[in-house]
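Step one of this worksheet: look at the structure below.
One chain of protein is taken out of this complex; the other chains stay put.
Naming follows writing order (A, B and C), and every chain is counted from residue 1.
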Amino acid sequence: MTEISTDITPAIVAEHGLIPEEYQRINTLLGRAPNMVELGVFSVMWSEHCSYKSTRVHLKTLPTKAAWVIQGPGENAGVIDIGDGDACIFKMESHNHPSFIEPYQGAATGVGGIMRDVFTMGARPIAMMNALRFGEPSHPKTRHLVSGVVSGIGGYGNCMGVPTVGGEVNFHKSFNGNNLVNAMCVGLARTDKIFLSAAKGAGNPVVYFGSKTGRDGIHGATMASAQFDDASEEKRPTVQVGDPFAEKLLLEATLELMATDAIVAIQDMGAAGLTSSSAEMADKGGSGIELDLDKVPQRETHMTAYEMLLSESQERMLAVLKPGREAEAEKIFKKWELDFAVIGVTTDTHRFIARHQGKVVADIPVTALSDEAPIYSRPFEKRAPMSGTPAYDKARPVLASLEKLMAAPDMASRRWIWEQYDNSVMNDTLQHPGGDAAVVRVHGSKKALAITTDVTPRYVKADPVTGGAQAVAEAWRNLTAVGATPLAVTDNLNFGNPQKPEIMGQIVGAIEGIGAACRALDFPVIGGNCSLYNETNGEGILPTPAIGGVGLLKDHARMATIGFKREEDVVILIGETKGHLGQSIYLREIEGREEGACPPLDLAAEKKHGDFVRGLIEAGRLDTVHDLSDGGLLVAIAEMALKGGMGASVGQAAIADAVGFWFGEDQGRYLLAAPFAEAEKIVAEARAAYIPVAELGRTGGDAITLNDKDSMALKTLSAAHEGWFPRFMSGEEIPVRN
Amino acid sequence: MKAAVIVFPASNCDRDAATALEAMTGKKTAMVWHQDNELPAGTDLVVLPGGFSYGDYLRCGAMANQSSIMAAIKAHAEKGGAVLGICNGFQVLTESGLLPGALMRNAGLKFICKPVALEVTETQSAFTRNYAAGQAVTFPVAHGEGNYVADDATLDRLEGEGRVMFRYQNNPNGSARDIAGILNEKRNVLGLMPHPERAVDPATGGSDGRAMFQGLIEALS
Amino acid sequence: MKARVFITLKNGVLDPQGKAIGHALNGLGFASVGEVRQGKVIDIDLSETDAAKAKAALKDMCEKLLANTVIEKYEIEIG
Partner (left out) sequence: MKARVFITLKNGVLDPQGKAIGHALNGLGFASVGEVRQGKVIDIDLSETDAAKAKAALKDMCEKLLANTVIEKYEIEIG
């Protein structure tokens, strides 16, 4: 076996993404030099992706506990208790780089991967979300990437029969060479049927099931190295291709196996495939593991131990069974026409051992791959937040700006996307894409889960701490706006190169902000994922710590939606409006500048306002709510009008700065609409609670009218709002931002 | 009415169909595995559910049509038993020859999921008896290959014999003559692309689908 | 033995995919492109060594599964 005897040169070490100090540490831990297979195993286990070596010390500061948290970070996904013996299991993960190389397959396998993380814990996936960031619309690659990513997400999720119910999409030039594809999966399980990955005990069979192993996704640089040239052509690394059909069978078969009590531990094979799943299971179980690679179901001939251990072929799982239960399990996988093999056994040696063709090809203490992995406190530089209020033309006509904003790439309707996703399969979707949060019923009950993903990267860039906190606050606000009690979040931290102090400063700041907001809002972090090194030509992306939030509605009959519902409802604004335009969509789209301070955040006010609004919805007194975010007050009114197919006449006496009033992005605000009598009570109660409140006008008609003077037809706004995406994607229009 | 829902590998609206039927009939629905050879005794209605049987690989419905349960379904239809094919189920029915024509890629080449307005064009069947002729209903669609094609003679015949049961009001997929659902000659097998089982609850997809199941219950009980 | 099966749409059956490809090629400046039709090619490894038997089996596969003869036609190539 050439791969065992190969001399490991500094070049080979570097190709494996390891620095000399790390290689030295491997030698020390092993008490000898590693062979090629072992080097490969270390390289993936010690990679940023698997070891979180740059972020771990900071992630530890996040709040992860609450009475309803069953499982925080550390497993495949987080778990919360939603009452009546039901558990909600969810997680978000990135597939940024693969989606840039091959948008369809990259996005599809991203969806498949996150679903496996959720069903490997015993949950049936019930909803999918996706948070996407692309380069500017005028960039030649953008349309191709949007098209491929969206059809890849749909292609995989639709086949799985899990509704894709929401997400977010931004365009910005910093993503030109580095798009972001973050997918989130939410599943349901019973609290007494949650499966973990700790492979406890010795002598238990380790079983492999799902699809066969091929040479998919093995680290390009390492594969290019010289020692693999004997059967060259066949051995090139290949892009991972998703097989949603196999995944659907894998889901059903896994849940069927879980209905027995044969499983000790189970884990999907995600990044770093067989290596990380087996090593992590042994590590968490405090045991050892021995694998016989000859038993691994293989798709291609002449696969080496290195390839099998590092392959990222999709739709595969690893489980540890109770002894003697192999046949029972095998029967299930036969029924579903999936591969099944016993490929190893747990031991009490605390070693990770792999055999191939009669030889030991890797023998490593398990802790060397986990606890002993390097952790770095990388130097970071916290820059002063961007500040100041940029000047803008205060006399610019408001409604013309509104029309332009409604058709801006970041604001236009995403219907073109969501209509390609099956968002109603499973028959429990109560709020489809297009509202504040998606709402999915807990099958057969009155309960429902609200789900959202949020972050405003331009704020994070301006001020990482406030921006990180704002992402959490906005997620919390979106859940609140439908009437849900926000319960927990999963994060997906997308940043540039952490070895640059400035980028590390963004990471540290964002985590600090996320932690502060989660603490203030009682909204613990139960899982997450980091995607670093998102850079092209040395330019990092806008820092994008995406937050996936989940909340619970106890009775979905008491739920709010954004559309206006009745003529003559009073439109009420909750929260303080100062007209903050720094870093706003208005400033960027209308004035063409990305400047100033991001809006400040008052977490105490945020909580107070949200709790007030949610209380009204829960009491059955309020059914029309929209939170304010990108684009501010007037955009929110327009969205409520378009959704409800009903206009409104709004205004206020003596507005000093109309632009700031209508388009400022002050935080902690909600718009409500309620019939007159109820509205009067709501306003009085808000005043009594010292919550800033204002009556803005009445619903009705087929236009937005400001201060009884200027108006714009909903038809015009709708054409602007609905038109941009289809025109852009059909190639009719490649807008250039002014 | 005793209903059976067929489960093919990667069917994914099987539970939705069963849930809708159970809500309407108050009775348990039998779930029948594609490798079975027989339907449960006394089955009145067979539902071929939506989904991506065999991943929609090769052609939608092609591989499901090779399942062992199909012989029993054909025999059931032959005897006059009711068969309802929804979405992927409709594709299986055309592949099997139980219904004429074929379903091709949507004209816009994209998967489409949205509520669509339909006209109930014919009421002469157990499936549509509880609708009024010409009634407008809304069912969700969710498919990538719902573009119905058949030669002109077949289309003329379907229309002439009153076997076009549902038409799109705004054709979303390029279907010939706006066809959304058709009946077989004996009027006991219906295939349609829209999802009536997703329209039985006002909280989710509206309730226009209820009349279809109510009609079946009345006709088959 | 290796066989290649072509599945293409019958003449007269509209091919939206082919049309879209043709349109896109024209749009990219390939003015000489006229009609475009898209079909499938299926490559099959067969352990059968008798060409006649293989051909018969392939025909059978096409009729039973590979082609939908309502809209598609097939060609078989053995090589």
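Here, a residue touches a chain if its C-beta (ideal position, glycine included) is under 8 Å from a C-beta of that chain, and two chains touch if they have at least 3 such contacts.
Please read all numbers here as calculations on a predicted model, not as lab measurements.
Trainee: Which parts of chain A are in contact with the chain that was left out?
Mentor: Residues touching the hidden chain, for chain A, are 101-102, 104-105, 211, 214-216, 233-234, 236, 238-243, 245-246, 299-300, 313-314, 337.
Trainee: So that we can see where the missing chain sits, which residues of chain C does it touch?
Mentor: Given the touch definition above, chain C has residues 6, 8, 18, 21-22, 24-25, 28, 30-48, 54, 57, 60-61, 64-66 touching the missing chain.
Trainee: What is the set of chain B residues that contact the non-displayed chain in the whole complex?
Mentor: Counting over the whole complex, chain B touches the hidden chain at residues 54-55, 57-58, 63, 66.
One rule holds in what follows: only the chains that are shown with their structure count from here on.
Trainee: How are the chains arranged in terms of who touches whom: line, ring, star, complete or other?
Mentor: Topology of touching chains reads as a line.
Trainee: Using mean CA coordinates as chain centres, what's the chain A-chain B distance in Å?
Mentor: Comparing mean C-alpha positions, chain B is 36 Å from chain A.
Trainee: Can you give the whole-Å distance between the Cα centres of chain B and chain C?
Mentor: Taking the mean C-alpha position of each chain, the two centres sit 29 Å apart.
Trainee: Two or more other chains touching the same residue: where does that happen in chain B?
Mentor: If we look for residues of chain B contacting two or more partner chains, we find none.
Trainee: Two-or-more-chain contact residues of chain A, please, as numbers and ranges.
Mentor: Nothing qualifies.
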